[in-house]
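These notes are about the structure you will find just below.
Shown here: the complex without one of its protein chains, the others still in place.
Here is chain A:
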Amino acid sequence: FTGEVRCEAPNNKLDKFTGTLTLRGEKYALDNEKMLLRGCTIRNTEWCFGLVIYAGPDTKLMQNSGKTTFKRTSIDRLMNVLVLVIFAFLALMCLILAIGNGIWEHEKGYYFQVYLPWAEGVTSASYSGFLMFWSYVIILNTVVPISLYVSVEIIRLGNSFYIDWDRKMYYPLNDTPAQARTTTLNEELGQIKYIFSDKTGTLTQNIMCFNKCSINGKSYGDVYDMSGQRIEINENTEKVDFSYNQLADPKFAFYDHSLVEAVKLSDVPTHRFFRLLSLCHTVMPEEKKEGNLVYQAQSPDEGALVTAARNFGFVFRARTPETITVVEMGETKIYKLLAILDFNNVRKRMSVIVRSPEGDLTLYCKGADTILYELLHSSCDSLKEETTEHLNEFAGEGLRTLVVAYKNLDEDYFQDWIRRHHEASTALEGREDKLSELYEEIEKDLMLLGATAIEDKLQDGVPQTIETLAKANIKIWVLTGDKQETAMNIGYSCNLLNDDMDDVFIIEGSTSDDVLNELRNARKKMKPDSFLDTDEINIQFGKSSKKPKILPDEQANGVYGLVITGHSLAYALEGNLELELVRTACMCKVVICCRVTPLQKAQVVELVKKYKKAVTLAIGDGANDVSMIKTAHIGVGISGQEGMQAVLSSDFSFAQFRYLQRLLLVHGRWSYIRMCKFLKYFFYKNFAFTLVHFWYGFFSGFSAQTVYDEWFITLYNLVYTSLPVLGMSLFDQDVGDCWSMLFPQLYVPGQQNLYFNKMVFVKCMLQGIYSSLILFFIPYGAMYNTMRSDGKAIADYQSFALMAQTCLLIVVSVQIGLDTSYWTVVNQFFIWGSLSVYFAITFTMYSDGMYMIFTASFPFVGTARNTLSQPNVWLAIFLSITLCVLPVVGFRFLKAQLKPTPSDKVLLKIKEAKKRPPPPSPKRRLRRTSTRRSGYAFSHQHGFGALIMSGRNMRPKSPFATTGTFSPNSDKHKQKGL
């Protein structure tokens, strides 16, 4: 095989490809029809020839996945700003002290030169001040928290491990634990405001279940107990035994025994119903081992219907272009397939025309109720009413419904029709129109058979999760490649959309103007005021400026949903419509974007990131979600299913959508609170520590004299205070996990960034300044002009240093104790341990032995023994603690009493609730009262009909299919033997 391919450069257009293949001098056109995208599964063939055109990052799918950017959290950015602010603050302090030094040297130092000459080279007070500026930069640099970055990373790493370790996020069925793949984004999990979710594989399992049906006016599928009450179906409910049917699919579960009874009693409509299901479809069977039938359906809905028929005894076993082999109640029948009237989006139905072995000509049709009801024979009117009732019932439970009908055909008419059909299908012009006319002609006066109800199985706990997340004020946007019907249907079944909503806007305009109008109308309805000139946003955005602006949150006058199709979205994402889209969409509680490309998913996320000051999270399972996962602040991949691309590009991954609530409400919230507490404390302790030097400057001639022993300065951040705060930020829990799940409102402060922002930082700074004042002036006052109880002097520098540093260390330890709300053994160990280590190290360093060995390094010999034995030193320490901590206690308590934040109120509620026995876990089932119905969901495109009739996809016939017996086929064994 030698040839040449000339084609376009790698790009991200999924629906276009141009190229030519030159093979032995001949040129073949390569277009999109001949291309398979990365990730496609080839079915119904054992082998095929292919040529890889682009691989890896050059594939169209990967080109769609967007750039990988380095993600940082908002706290990171804030921290950088704050560090700059602190640098400025440091410069200011140094400047003040340098000026002070200049003045002091001029006023006093100049005259004090008898005892202390100026340093060499210093000739003037101002030069001394200049030098002192740099000395103070060195002394006061501890106010810049250098170790902050390291500690922050350690905390994030620790909190990421908790995610990996959480058994409540472990999915036993495929042995998948949750995984934090990025360890630097944890606290942002506690601030999510927008969730962008994929549908298939994320919200749904992509499994369809034949759940209920209505046959000839009788509804099947519900289970009733003796008293006629409906029973909730759960794992313990007795399943229908299909063992009588050896070809049954063991995974199929059905609970209503009356349907089997009806089949066994040979009820004619029931048999016809299942016969229809086994004949009217485009499913391909595969039987590699006898009796082990596998159906390959283009849409899982069809697969579910055919599987249902199979289990009830109408086993679709094989097909050829002309025949369909069905094992009806154990008896093999070969139907002649005369025509497939294929599905498309307009018709919303499909039919087959078959000739039974007995020679009857029948048309079987299944389709959306709205369409099919128009085509029924008038004799079905009463049945229609009963079926409608059942349909409403099914739709109310969020099931996808289909109506099935049949029609016996007249031989002569059919022969005429098939001739015309043949003509039409070979016509060169207007083939589509002619065909659909013909289809419409024959699909009328149908006899209603009943309806099917299929459950698009949601992943476990999806509606509950969505409800909880909604309570936490998180907005959920569903971005799916599915079509509108399906997407909306899932929207209803997982409680995103419901009938209590004031309105659900559907944006499906196909021009830019249409889309604009639809968006405007929606906004007009939600917030008429927003069109007034006085509206703040209009004013703000009226002014042109290049800087991207942040949209404030707007409140709509009710609860609204928005559905937008990919086509309209393409217009809406263009230039001037962008703002309109984001304003309208963000006012809605729920937004569903359907038929969107992977790139559009990313664009939508980007849009919200651009205009909203909010943290976004994208969750998905497939390669088509990679782009949005990478774009969002946080990307979550659903793991444990086929395909790893989403997981590989995600920041967090787990197996089930429902774990999202635990990730956000428990891990995210804790991480956020811990991080904020850590930052607050860290800044506080550094301010309290460093500013004491600043005050001392005023009393020591601005000479850059430190208050503390230099060893203490070295060890303070490293040894004495690092572990308690790490302990707090790894173990702290303000409320337990079950409470934060029970009260999702507790999540809201994180979204509003309430626990750590510039304001909080200023408060920390003020508290630090206050503490440093206390920590300087109490020891100062206590030592001023006084003596020890044995008459010796006390106010020497070393004693003062020891006293001040002991005060400081105990105060910051008490402060961390006050901040810690969850004292585990580790916390106790760290806090008490740090204090003991301080005293141990201090006594060791100030011991005689150390002085004799390292004279120059430990000049504080004896200070600890002499000073810490004095009662007034301890009294001063106690007073410092009281004055530093008691106001904080009072302030916190009064603030919670007088101006309780909403989360304070919830905490109070929890405190009261804890006194009572724990609440029963909320197990109420979400009942919807939807009257909406139908979600006829076949494939995205037209069906396989043409392909099947052409026979191109048929392999050599399966040897089992031709026989009606279940005995092992002897031919095959013979072949194998050969």
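The definition used in the following text is that a residue touches a chain if its C-beta (ideal position, glycine included) is under 8 Å from a C-beta of that chain, and two chains touch if they have at least 3 such contacts; residues count from 1.
We adopt the following convention: contacts and distances are computed from a predicted model.
Novice: Would you mind picking the UniProt name of the chain not drawn here, from "Large ribosomal subunit protein uL15m", "Cell cycle control protein 50C", "low-specificity L-threonine aldolase" or "Cytosolic 5'-nucleotidase 1A-like"?
Specialist: The UniProt record for the chain left out of view names it "Cell cycle control protein 50C".
Novice: Just to verify: which one of A:130, A:170, A:252 or A:711 makes contact with the chain not shown?
Specialist: Counting the whole complex, the residue in contact with the absent chain is A:170.
Novice: From the list A:264, A:549, A:758 or A:911, which touches the chain that is not on show?
Specialist: Spelled out, the listed residue whose C-beta touches the missing chain is A:911.
Novice: Of A:9, A:48 or A:119, which sits in contact with the chain we cannot see?
Specialist: Hidden-chain contact among the options goes to A:119.
Novice: Any idea which of A:794, A:868 or A:906 touches the chain not displayed?
Specialist: Selected residue, touching the omitted chain: A:794.
Novice: So that we can see where the missing chain sits, which residues of chain A does it touch?
Specialist: Residues 108-109, 111-112, 114-117, 119-120, 135, 161-162, 164-168, 170, 172-177, 670, 699-701, 703-705, 731, 733, 737, 778, 780-801, 821-827, 848, 851-852, 855-856, 859, 861-862, 865-866, 870-872, 875-876, 879, 882-883, 886, 889-890, 892-894, 896-898, 911 of chain A touch the chain that is not shown.
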